[in-house]
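Below is the structure I would like to discuss, written out as C-alpha cells.
With one protein chain withheld, the remaining protein chains of the complex are depicted in position.
Letters A and B mark the chains as written, and numbering starts fresh at 1 in each.
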Amino acid sequence: MVSPKSAASVLEGLATLCKTHGYVYAVGTAGQTVYNYGALGAELRRNLQAEWWQSTVTTQDNVFGIENAIQQSLPAPDVHRTPGEAVGETMQTGHQSLPQHLQHGVLSHYHSSLQLLNNKLPFGLAEVGRCFPRRTAEEERFLYSTREMTAMSMLYFVPPKKSGAWFDLFQRQRMQWWRKFASSPSSFTVVDTSDAEDMTYPTVNIQFAFPWGVDTVERITLRDDSDLLDLEKKTGLSCQGKDGRKLVVPHVLEMETYLEWASLVYLLDGLTQVTRTDVEQKILRLHCRLAPYKVAVLPGRGTASQLREITDYIARDLRTAGIPCWYSADPQHSNEQQYTWYDEMGVPFSVAVNENTIKTGITLVRNRDTTIKEQVHISQLQHMLLRYMQAD
Amino acid sequence: MVSPKSAASVLEGLATLCKTHGYVYAVGTAGQTVYNYGALGAELRRNLQAEWWQSTVTTQDNVFGIENAIQQSLPAPDVHRTPGEAVGETMQTGHQSLPQHLQHGVLSHYHSSLQLLNNKLPFGLAEVGRCFPRRTAEEERFLYSTREMTAMSMLYFVPPKKSGAWFDLFQRQRMQWWRKFASSPSSFTVVDTSDAEDMTYPTVNIQFAFPWGVDTVERITLRDDSDLLDLEKKTGLSCQGKDGRKLVVPHVLEMETYLEWASLVYLLDGLTQVTRTDVEQKILRLHCRLAPYKVAVLPGRGTASQLREITDYIARDLRTAGIPCWYSADPQHSNEQQYTWYDEMGVPFSVAVNENTIKTGITLVRNRDTTIKEQVHISQLQHMLLRYMQAD
Partner (left out) sequence: LLYCTSAFPTRMNPIDIQMLSKPLHDQIFQQEPTYPTEDVERSVRHLKTHDLWGKETSTLPEVDFKLPDLLGENIDEHFKEIARQQSKPYLDAAQVLANSRLPTMPREWRWSRGWTRYDGKGDVTAVDYPDEEALVFDVEVCMSEGDFPTLATAASPNAWYSWVSDRLLEDHYSWSPRPTLDDLITMETAVGSIKPGGADWREKVVIGHNVSYDRSYIKEQYFMKGPKTRFLDTMSLHMAISGLTSFQRILWLASRAGKKQGLKDVREYTSKTRKQFKGQGIGGWDWLNVSSINNLGDVHVLYTGGPKLKKTERDVFVKGTLEDVRNQFQELMTYCAKDVQATHEIFSMQLPMFLERFPHPVTLAGMLEMGQCYLPVNSNWERYLRDAEETFQDLQKEMKLSLMHLANDACHLMHDNRYQEDPWLWELDWSTQELTLKKEAAAKKKRVKVEKTDETENQNVEPDGKSTKKKKKKGKKEEAEEVEDQEETEEDRVQRVLQTADRLPKIKRHMPGYPTWYRDLCPKMTGVWSPGPNLISAQARVTPKLLRLRWDGFPLHYDAGQGWGYLVPGRTDNMGGADGQDNAGRNFPTKAVFDVYKEYLKQKRDTKDKEPLDQRYSGWANDDMWEHILDLSQKSKGEGNGDVEEDPIYDSSVLYSNGESAPEFHRGVGPYNDVDLPGVWFFRLPHKDGAKFKVGNPLAKDYLNKMEDGTLTAAAGGPANRTLEVNKMVSFWRNARDRVTSQMVVWLKKKELPRIVSRNSDYEEEGLYGAIIPRVITAGTVTRRAVEPTWLTASNARPDRVGSELKAIIQAPPGYHFIGADVDSQELWIAAILGDANFAGFHGCTSFGWMTLQGKKSSGTDLHSKTASTIGISRDHAKVFNYGRIYGAGQPFAERLLLQFNHRMTQEQASEKAKQMYAATKGVREYKLSEAAQQALAELGGTTQSGTEWVSLAEVRSLSRAVRKKLFLGSGQLDIIAGRRWVGGTESEMFNKLESIANSAEPRTPVLDCRISRALEPAYVKSEFVTSRVNWVVQSSAVDYLHLMLVCMRWLFNKYNIDGRFCISIHDEVRYLVRSEDRHRAALALQITNLLTRSMFAYRLGMDDLPQSVAFFSAVDVDTVMRKEVNMDCKTPSNPHGLTRGYGIPPGDALDIYQILEKTNSSLRKEDQPREKKANKRISIGQ
C-alpha cells in the first residue's frame, strides 16, 4: 500500500507519460473526464482484447462470442440483478438506452445458442462491449473509473452439479491469464469474497496492487439459476439444457473485467523507474504481446541518404509482415535519446543501422529490457520479430 | 439490377439464413430495427475489422489507430462538413452526445500525432468505432442502413501537391482489399463522382452490386484543407506540417466504410444457390480469412464411444491452436446433412472420422467449395488448417 499522496503522484506520472506518448488523452468535460486513446493506447487495448478473446472464446469449448448493439430497445426492469442495480438497469436517453453492463444483452442470446448446440450443456457466451456503469463518485483514479467502460464479460452455463468445479477452473484460468503478461506477477492476488455479507452469490475477485491500494480487476461470480428462471418467465421459453441425458436449468458462472482496468494494470505494472548512466529514466516494460509497437526503426542518417533508404526498407518490410512498427520520420535526436524515448513508450525492440550496414546488411537490434544490441542481418529481422510476437 | 421484389426476397433469404445460424438477430423496436450479432456474426465482424486494421493501420506507413470515447463533450457545430451534415453534428442526449460520424473525433488527434512525428507529413489517423448516422428513411435494407453503425474511418494528411497520387493509391488499395475476400471480385466497381454537381470534393465510391442495385460500400474523398484550417481557428494551433523543407497545411484524404456494410457485402457475395445432386442448396462462400469458424468437427458416432473420443481430441487440439472450431455436441443428423448445414454456415472445412480412423488416424477433410473429401492424417490437421488461415 502506498500513501495517498504518492499514489496520486504515481498516477499523475503515468498519466503524463500516457499523454506524452499518445497512450491516453484526458479530455475534461462537464462533470467527468473523458478518455481518448492515441495510437499506443488503442493498440494496447486491441492487444488486450485479442488476448482475452483468444483465451476466453476461441480456445474454449463452446464459448460463443456475441456482439450487441449499444442502443437497445428498453427492456423491462430486471429485478434479479444485485439489489443496488435493481432500479434503472440502463441509462435512458430519449427512447433509447445505453447499457450499464453487458450481461443482460448477453443473456438474450441464451436460447438461440442453446438451440444451435442441440440443448447440450455446458456452454458460454462472451462479449466485449461498451457500457456505462453508474458509479458513486470516487476520487479520480485515472482509467480505473471512467464513465464509459469497455467490459469483457463471459457467462458460462453449467449444470448445477458441476458448477463448483467450473468455478474453480475459471478462477485458475483467469488468474493465469493476468499473471502471464505481468512484469511482477505477484502483484495479483485472489480474494474470496463469497462469505462477505453483502454478496448474494459466491464471488471471487482477482485483485491488483494499485497505487491507492489493492483493488479488484476482475470479478468471478457463481450465480444460481435465477437469471435464467427470470428469462423463462419473460420469454415463455424453457431454459433447460441437457446434462448427459438429464434436463436441467443451468447455473450461471459470470466473469467480468474491463479493458480500462486491464490497460491501467499493465501500464502500472510495466512502468519502472531506473537509473541508467546516472540519469533517472522511465521504462515501460510491457509484455511483447501487449506492446502497441513491437519495434521502432531508427531512421538512418548521413552517407548521402543511403542509410535512410535502408531504414525505409526495413520499416516497410516489417510493416508488410504485419509487425506494428514505429518509424518516426525526422531524427532530431541522437540514437541514445531515441532509445530512451522508446523505452518510455514500451517498445520492446529498436533497430538501428550504421555505415557498416551498407556493406554487410547487419543491423543492431536493441532489446528494451536488456539494453543490449544484438547484431541481426536485415534479412532475419522479420522472422525474428514474428517469433517474439507469437511466443507466449 | 434486380427487380425490387426479387431484391427483397434475396435480402429476406439472407436474413433468414443469418438468423438460423446465429449470424444476426433483428430485434424490432419502436421505429427501427436493432441488430444483434450471434457467434458467427460477431466473429465475422472481428475478422473484417482485423483485416481492415491490418491493411489500413499496421501495414501502412505512419497510420495511427486511435480510439475515442463514444460520449464526447459537446463540440462546437462544425460548419465545414458537407452541407447536409452541417446542422446537428451529433445526436444530443442529455448533456452527452453520440457521434454521427468518427471524423470529428479523429481530427482531435491531429496535433498530438503531428507532434509525435516531428511535424513530418504525410501521416494518417484511423478509427473503428460506433456512430449513429442520421439518415433519411429508406426502405429496409437489412444491415445496410441500421441506426447504429460501426464505422471504419481513416483520415490521411498529405501535402497538397501529392494529394492526387495518394488519392489514386488509396483507391487502388481499398479496391484491392474489397476484392481480395470476394468470391466474385467483379461485383465491385469504382465510381468517380468527382464531377457530380453535388460533390464539394473529389470523391470516389467503391460500389457493390447489391440486390437492390449498385450501391456504395466505401467512400474515398479528397477534401481540401478546410477541416484543418477550421481546426486551426478553433484550437489556435497551426496545422502546418513539413513536406520536405516546406511547411504546408495538408489536404485531408478521407476513407470511410462501415462494418455493417462489409458484413452484408460478403454475406451477399458468398451466398450461392447451387443444385447438388438435384437438391437446391445454399452455400455461404466466405473467404477463409473471414469465415467465423474455420472448421467444423463432426462428432464421431458408434464403436463404443471411441470415435467420439477422437473427435473430442481433434476439436480440443484445433481450439488450443487458436483455430475457431465448431463442434456441436449431439449429432442428430447424418454427415451429409451436417455438411449441408455447415455449407450454409460458411464453414470452409469439415472434419469427419470413420471406423477406419481408429486404425489409421486418417480423417476426411471436406472442403466446402469443392465438396471433395481429402484424406488427412489426424496429426496434420492443425498444421493444415493454420496454413489455410494464414494464407492470403
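Just a few scattered comments:
Just so we're on the same page, a contact is a pair of C-beta atoms (placed from the backbone, for glycine too) under 8 Å apart; a residue touches a chain by one contact, two chains touch by 3 or more.
Treat the numbers as computed from the prediction; the structure is a model and nothing was measured.
The chain that is not drawn here is touched, among residues B:Q273, B:T320 or B:Q337, by B:T320.
Of the listed residues B:K161, B:K233 or B:R301, the one in contact with the hidden chain in the full complex is B:K161. Only one of the listed residues, B:T235, B:Q273 or B:Q306, touches the absent chain: B:Q306.
Mapped onto subunit B, contacts with the missing chain fall at residues 160-161, 163-165, 167-168, 172, 175-176, 179-180, 182-186, 190, 192, 202, 222, 224, 243-246, 251, 274, 276-277, 288, 306, 309-310, 312-313, 316, 319-320, 357-362, 364, 367, 369-379, 384, 387-388, 391-392.
Here is the rule we use: only the chains that are shown with their structure count from here on.
Contacts from subunit B toward subunit A in the complex involve residues 21-22, 25, 27-30, 34-39, 41-43, 45-46, 53-54, 58-62, 64-73, 93-96, 105, 108-109, 112-113, 116-120, 127, 130, 132, 146-148, 242, 315-316, 319-320, 322-324, 327-330, 332.
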